[in-house]
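Removed from the display is one protein chain of the complex; every other protein chain stays in position.
Think of it as A and B in the order they're written, each chain with its own count starting at 1.
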Amino acid sequence: MVYKLKNINVTYGQKQVLHHISCSIEKGKWISIIGQTGAGKSTFVKVLKGLVSFQGDYELNGQPVKQDSKGNIGVIPEIGFVFQYPEHQLFETTVEKELSFALKHKDMTKTVILDRISTILPMVNLSEDILPLAPFQLSGGQKRRVAIASVLMTKPEVLIVDEPTAGLDPINRTNLLQQLKNWQHKTKGTILFVSHQMEDVAQYSDEVMLFHRGYLMGHFPVETLFLKKSSLLKQAGLALPESIQLLQLVEELSGENIQVTSCKEADIFAKVIPILKARGLDDE
Amino acid sequence: MMNNSILIGQFFEAKSIFHRLDPRSKIICISVIMLSFITLETITSYIAATLLMFLLLRLSNIPLKIFLKGLKPLIFILSFTFLYHLFLTKGTTVIWSWNFIHITLEGLIQGIRFVWRIILLVLIASFLTLTTKPLSLAAGLEKLLAPLSKLHLPVEQLSLMIVIAIRFIPTILQELDRILLAQKARGFDINALPIHKRLFAYIPMLVPLLFTTVQRAEQLTYAIDARAYGNGKGRTHYIELRFQKIDYQIISSTLLIALAFVLLKLGGI
Partner (left out) sequence: MLTFDHVYFYYKKEKPIIEDISFTIEKGEFVCIVGPNGCGKSTIAKLIDGLLMPKKGTIRIGNHHTKDPNDLMKIRQRVGFVFQNPEDQFITTSVLDEVIFGLENICVPREDMYNRALSALKVVNMEDYLDAMPHELSGGQKQRVAVAAIIAMQPEIIIFDEATSMLDPEGRNQILAIMHQLHSEGMTIIHITHHMEEVLQADRILLVAQGKIHFDGKPAPFFQTIPVENFQLEQPFAVRLHRLSGQAVALTADWKGAIRSQWSTN
């Protein structure tokens, strides 16, 4: 499906938190949603999922979604939403019940549910041994993955993840991001990744949506933002990933324009390190 | 989304004599007034109490709508009380009947009375928290209860508990809000359920809320210990409580008012 927003405004009480947002989200991309705290990222993804009321037009595949008089639409079932610290919201007595929760409310049979559990669990690197356990018996990282798996159980075509790696240790962070990437590849799904970690954004995204003070400053391919329009990031109060800073520093010192087409760290290192070595930085 | 700026019983900044009053006098006066409200009986006394309440609300310089917002969550209890008395009060003057259900004038009056009394009590109680900062409230209570610590009652800790309770009400409401939103996102919308199912549906929401609240409590215990609170004894106090002329004036007027209510009651007026 194609999700299209036209001139969306959102107001909480007296305060307008989103201004004139127009965009379209297409299938199969990793789109990072970035901006400072309070820039409107969270509200934007809540609008997409249909969780907050708004003014403006929302189209699904070209068909307008009906709004009630208060500006609410129902939740969009094709979009999965993983909130921050989702493990705080686990409430069933076993992992199996937790995973089945959403589907049971859709009256699916037990065999269908179990079948789906066995395809979803490996995606987040969990084994079926934990199904009978109570969520509180699991480690922090496992709980997080159960919470994410319970959203994947509904087979969303778009997955919204709000700071999914917050509070995890470095290896668990990397693993989780890789699992999300794999899910995206396998299901041809879309990921909307709300994050403050510019390194992760540069590493995993296809596209980036940049928010600042309630405005959408742009929706770019990730390379365009980091390699060509990095001044926008500074305007929005965000730091550049260190690899980009390195690239810019070497460009500044050498006075050369280094041809880079990818903003992944390994690709930048591949271009920059030979220059550093050629400068003979090691022969002090 | 919940609007966090309006919360039941949170301190409301304004300039009024009640904001300046020593918290101890407020606690004493409001307790006395609440006691006299509980014993309200005659129409005259209800009218007198209502007028008194209006006078207090005016003098507090707090907008009326703030008080009314505090009543909103009580609508369920209020309507239940009203219906209970409406249907179950025995009376002779039937004003409406259908099969075995009779509504009598006595029941109607009784219902209105009870509801009105609860409203008065809630208003006067929220008067205390709206005009007093939690910390002064706790300090006042601690001072008033100080004699009880001779009986080994943990008076200081009790007052800290009150502060923490007031502090965490908004946090816990925010948390509940997040949980409801997450459940809605999972396709489970509580507000879409019929009312009789809704109550039960809240139970699974309360589980994670309880869980995080217990975790919070544990963390908070560490935080309090780490800040050298000890058992709360022998601390110095930033808030200095001192009775002033106005405190004596207000306390004596309150006692006079209470006396007036007693007289109304004795005279059956």
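We adopt the following convention: contacts are C-beta pairs under 8 Å (C-beta built on N, C-alpha and C of every residue); 3 or more make two chains touch, one makes a residue touch a chain.
What you see is a predicted model; the values in this text were computed from it and never measured.
A.B. asks: Please work out which displayed chains the absent chain touches and list them by label.
C.D. replies: Result for the missing chain's touching partners among shown chains: A, B.
A.B. asks: When the complex is taken as a whole, what residues of chain B touch the one chain not shown?
C.D. replies: 4, 10-11, 13, 133-135, 160, 163-164, 166-167, 170-171, 174, 215-216, 219-220, 222-230, 234-238, 240
A.B. asks: What chain A residues would touch the chain not displayed?
C.D. replies: 36-38, 139-141, 166-172, 174, 196-199, 237-239, 242-243, 245-246, 249-250, 253, 265, 269, 273, 276-277, 279-282, 284
Convention: only the chains that are shown with their structure count from here on.
A.B. asks: Which residues of chain B touch chain A once you look at their complex with the stated criterion?
C.D. replies: Residue positions touching the partner: 1, 3, 5, 175, 178-179, 181-189, 204-205, 207-208, 211-212.
A.B. asks: Okay, in this complex, where on chain A does chain B touch?
C.D. replies: 12-13, 46, 49, 51-52, 75, 77, 80-81, 83, 86, 88-92, 101-102, 105-106, 136, 150-151, 154
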